[in-house]
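Every protein chain of the complex appears in place save one, which is left out.
Up next, chain A:
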Amino acid sequence: MKKFLLTTSAAALALAASAGYAAARDQIQIVGSSTVFPFTTAVAEKLGQSGKIKTPVVESTGTGGGMKLFCQGVGENTADFTNASRAIKDSELKTCKANGVTPVEIKVGFDGIVLANSKAGTVVDLTKEQVFKALAKNVAVDGKVVPNPYKNWSDVDASLPATKIEVLGPPPTSGTRDAFVELVMDAACQEEVKAANEKGCGEIREDGAFVEAGENDNLIVQKLEANPNAFGIFGFSFLDQNADKLQGHKVDGVEPTFENIASGDYGVSRSLYVYAKKEHVGVIPGMQEFIAEYTSEGAWGPDGYLADKGLIPLPDAERAKWAEDAKALKGMGS
């Protein structure tokens, strides 16, 4: 028994020690947005299958968390790429610069945010104003700002069905929520609400009509199936993959389809980005191969495999420009 204890503790020590001298990293590490995660992982896997480099490791940490890890500094213990469902903020760029990191920005495509419900429910045609009225914490009624009084969709607008307002959406930590607030709530904000409180536009009601359903979009899909009167807010790729169960609603008269989001007609869409760490090119093997794979037509083009996964490609000219800049490793702010 004594011997057993001794050998196991020796093994434990040896293990701990060996970890200290980890060999130089030969595998790309990617962090960031959960929205871009399904696309980046597909690229990583493709690259790994080609046998050129080891398959990159992709973590889903959220856009903000990813930026923090990415801008931490230069070196083997920091991430090589970060995914973002919005452009890098000035404050984040400043942190990056201060830590000696030069990000190379690559805009990879669009993602639509859709309002959808079960196929068993009714299809409605919404405007951003109606969505704002249904979901804002405070709305203006007869020129006065009051807590949202609307219970049914028909209270918001007589043309809408007389069903209870029940919307499942992402929590405030999610990038989808940020984009939804920016593209719908801020865009259709009522003057009175804005005047009363500068940040009032982005506040979503907390009286039960809007349910925070967690980051897991699959969960929202399942809940919508069970309740045909509820609406859900999530990324287009989930509508695309669950087209047999869900239907998307028109916003401002435009249907959330692949074509409409790609052409920019659908108003609630955002750009997705990947940031590369310029300092790691040539140090961590495979950086350039990864950029080349991501920006190849076979991946992000209209017929590429990322389109099959639900990524909406950039227009041709824009793709060509971003691909060129990415391959030239054009750093930001340099």
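Just a few scattered comments:
Just so it is clear, a contact is a pair of C-beta atoms (placed from the backbone, for glycine too) under 8 Å apart; a residue touches a chain by one contact, two chains touch by 3 or more; residues count from 1.
In the analysis below, contacts and distances are computed from a predicted model.
Taken from the listed names "Multisubunit potassium/proton antiporter, PhaC subunit", "Helicase", "Phosphate transport system permease protein PstA" or "Formate dehydrogenase, nitrate-inducible, cytochrome b556(Fdn) subunit", the protein name that UniProt assigns to the chain not shown is "Phosphate transport system permease protein PstA". Of A:Lys54, A:Lys223 or A:Lys250, it is A:Lys54 that touches the chain left out of the display.
Of the listed positions A:Thr122, A:Asn197 or A:Asn218, the one in contact with the omitted chain in the full complex is A:Asn218. The missing chain, though absent from the display, is touched by one residue of A:Thr127, A:Thr163 or A:Gln241; that residue is A:Gln241.
Annotation for chain A: contacts to the undisplayed chain at residues 1-2, 5, 8-9, 11-12, 15-16, 18-20, 22-23, 25, 27, 29, 34, 37-38, 41-42, 44-45, 48-49, 51, 54-55, 57-60, 77, 119, 215-218, 237-238, 240-245, 303, 305, 309-310.
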